[in-house]
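One protein chain is absent from this view; the other protein chains keep their places.
This part shows subunit A:
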Amino acid sequence: MSIRIGTNSFEHRVQEGIKNDFMRGAVSSAQGRFRSGRLKAAEELGNWEDWRTLGEEIRNHTMENLDFYLQQLSDQVSKRGGSVFFAETAEEANDYIQNVIKKKNGKKVVKSKSMVTEEIGLNKALEEAGSEVVETDLGEWILQLDEDPPSHIVTPALHKNKEQIRETFAAKKGYDKTDKPEELALFAREQLRKDFLSADIGITGCNFAVAESGAVTLVTNEGNARLVTSLPDTQITVMGMERLVPTWEDLEVLVSLLTRSAVGQKLTSYVTSLTGTRLEGEVDGPEEFHLVIVDNGRSKILGTEFQSALHCIRCAACINACPVYRHVGGHSYGSIYPGPIGAVLTPLLDGYDDHKELPYASTLCAACTEACPVKIPLHEHLIRHRQIIVEKENKAPKAEKLAMKGFAKWGSSPAAYKMSTKMARTALKPWTKDEKIENGPGPMKAWTDARDFPAPSKQSFRSWYKSRRKGDES
């Protein structure tokens, strides 16, 4: 798996999403819970807007000085016995990780949740190289068993219900109990425990690395990341190159913003910071620690008008606020990064060719921008993408381009514009019945397929205004 999921067209994916009543019910109720939780958690803090501003400043400062902080992070990790590898591409990252496993003669890999490893297609690469890879985040494990991609960046199996999960467990793991969540979770726990105990490699993602100390911070609710990082002798952490903070103080701010924005919690059950290997005299920690820092297109975003997209802390608040996501679901985006941030990031990381519809999958309602804890102007980035698609990529439909050329002429010519205000009612008359249009011509059809179009007013504003002024004068 890589950034792109599936080969169906955007229209097809959307149709499938809209038809999937169960998924829509699940997404809608989850969005409701996440949104009210986020708002409550933000309110508790009292001065949420100040926190957002602080979060934005920290992210901005970090990106402006990314080279410095990456160097500092790398130095600190090395100092504490770890190895650091900068991977420019997904292939480089996967190759490095494969080699580490090979050298350790590793057979079984346990993983905690990580979007960047989805992005680089790590599981597939490792499996092809002969490793057994087990996802240990419950949602990710369900998806792995079902060979289904994530539909949400925080709760990846959001689109599945307990009955579907029971069926998956039964088909793939011989589960024979009910679809009670407690029973399902207990079964997963028992199954995964065996994997934890027999694994020789642990792979984690990284919520934030702390540059000043070289610590890697993992934010989870299930505790699986603790087992992934404490049982196997070798730990490999994979992080996007933007996922770091300068100091512990900054970490506190961003973790607060993250957990409150993601799930409406003050803190998640586990916030774990791990620093390097087990040094002499220490009782725990891995024998070997590798930090793989993945570029995979990120450095191309630095210094562009899209730089703030790298500020993202992967909380999914924008996804949970997005009404388009609610109706079409995560898989409709055709990217492992769905929702508003996905529509911004995916074309940046994976190009426009396969993703040119994503920037238009938004009404620009700005619910995403309002929800973002680090103030990424998501809807503005979507407009920027549209400009690039029109002007640089030349991927806009011909009819649209013609219409917009016409718009420029109309909008800059008061006479032509005035004529349209006069003629609209007459022009639409053939389709008008009872002061409304139910079957509009041409591009109006897309509108009237779902809703009526009103007939323009009988008397135009301009003629009313003119007659009124004449009245004043007389």
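Quick notes on this one:
We adopt the following convention: contacts are C-beta pairs under 8 Å (C-beta built on N, C-alpha and C of every residue); 3 or more make two chains touch, one makes a residue touch a chain; residues count from 1.
The definition used in the following text is that contacts and distances are computed from a predicted model.
Per its UniProt entry, the chain excluded from the display bears the name "Lactate utilization protein A", taken from "sn-glycerol-3-phosphate transport system permease protein UgpE", "Sarcosine oxidase subunit delta", "Carbon starvation protein A" or "Lactate utilization protein A". Note on the undisplayed chain: of the listed residues A:Gly37, A:Gly285, A:Pro323 or A:Gly351, the one touching it is A:Pro323. Touch with the chain omitted from the figure is made, among A:Ser2, A:Asn161 or A:Thr421, by A:Thr421.
By the touch rule set out above, subunit A reaches the unshown chain at residues 11, 14-15, 18, 323-324, 327-328, 360-367, 369-370, 383, 385-391, 396, 400, 404-405, 407-414, 417-418, 420-421, 424, 436, 438, 443-444, 446-447, 449-454, 456-457, 459-462, 464-465.
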